[in-house]
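Let's look at chain A:
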Amino acid sequence: MRRQIQLNTHISAKYNQELENLKHSVLTMGGVLEQQLVNTLVALKENAPSLAERVALNDSRIDSMESQVEQECMRIIAKRNPTAGDLRLVMTVSKTATDLERIGDEIARVAKLVTKDRIPASDIVLSGMMDIGNRNVAMMRATFDAFARQDDKAAVIAHKLDTQIDKVYKKIIEQTAAEIQSNPQDIAIWMDVLWAIRSFERIGDRCKNICEYVIYLTYGRDLHSSSMKKTVKKLLK
Partner candidate 1 sequence: MISKLSLLTNKYVRGDYAQQFKQSLLEVLAMLACATILIVLVGIFAFIGVQGGRYFMPMSAYQITTVHTLSNAQDVQGKGTSVPDRSVQKEQIQYTLSHLSAAELASSLQQKLLIQYIAQTQEMPKITVSAADSLYQINTTSGQTLVGKFVSLQEGSKVSQSLANLVVLQSEVARLQQNLSDIQIQRLQSLHRAISELDNKQVARDTPLYQTTLAEFMLWQAHANNIIEQIGSYKINIRLDSGELLSLAINKVQDIYQPNQLSSWQSIGYILNKIVVFISDSPKQASTSGGVFPAIFGTLLMVIIMAIIVTPFGAIAAIYLHEYAPDNRLTTTIRICVSNMAAVPSVVYGVFGLGFFVYVLGGSIDSLLYSDKLPSPTFGAPGLLWASLTMGILTLPVVIVATQEGLSRVPSNLRSGAIALGATKYETIVKVVLPMASPGILTGVILAIARAAGEVAPLILVGAVKFAPTLPIDGEFPFVHLERQFMHLGVFIYDGAFHNQTESQVSSLMFASCMLLLLVVLLLNLSAILLRNKLRNKYERL
Partner candidate 2 sequence: MFKLFEREALSVEEFSKEQTSVDVRHLCVSLNAKKVLNDISIRIPKNKITALIGQSGCGKTTLLNSFNRMNEFISTHEISGEVWIDNRNIYDKRERVSRLRSQIGMVFQRPNPFPMSIYDNVSFGLRIQGEKRRRFLDDSVEKALRNAALWDEVRDRLFESALTLSGGQQQRLMIARALALEPKVLLLDEPTSALDPLTTLYIEELMVALKQQCTLIIVTHNMQQAARVSDYAAFIHKGELIEYSDSDSLFTMPNKQQTEDYITGRYG
């Protein structure tokens, strides 16, 4: 059953505000992350280590945000005893915050590639990385959009974006493997590059998780459960 959560209808005005703030905190985090990813891609493209440095430093800020969100979730659970939709929202926010923090870590890993001057020499690989990075930005936008509007259809569509990312990832891995074969002496650099590519793929997966949380928020069920398959099909039509 589909339920839209109405945040501003509690008797307690303060509770309304607290839930609203909680949701906004996730979106704030998302916005920061999006900026981080864009900055990383720019740094990667233009080989700008100072920009990449800033991204890496910013990661600690995201870590602190995550812990603040977690604390707030705990506080709300302790003081307000949220139930049903409110409880799902708080749990979703808590899990989303964890995923966002991981995304932040992945982005920092990519940024370190630039700071450590280990940008792949191959144009094919680099352009592939730019491609997958841009797809990640698009998916993150779609995901946060779905989260902000609690839009189940948008979430399912965003969820599907990951398959493209996975395909691109496989292609880049193949291309990179070919490059490594041609330049086996730079294996240390290539390892970092492989990790970075892997990070891009992980960002997609994390976004996918968040999309699943959004679905869970509206339906109270896992996206993969058998009862959801029909719903998903209907939404995609």
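As a selection rule, all candidates are chains of the complex that A comes from, given by their letters.
The rule is short, and it goes like this: a residue touches a chain if its C-beta (ideal position, glycine included) is under 8 Å from a C-beta of that chain, and two chains touch if they have at least 3 such contacts; residues count from 1.
Keep in mind the model is a prediction, meaning the values are calculated, not measured.
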{"item": "Options 1 or 2: the chain contacting chain A in this complex", "value": "2"}
{"item": "Of chain A, residues touching candidate 2 in the complex", "value": "11-15, 21, 25, 28, 61, 64-65, 68-69, 72, 74-75, 78-81"}
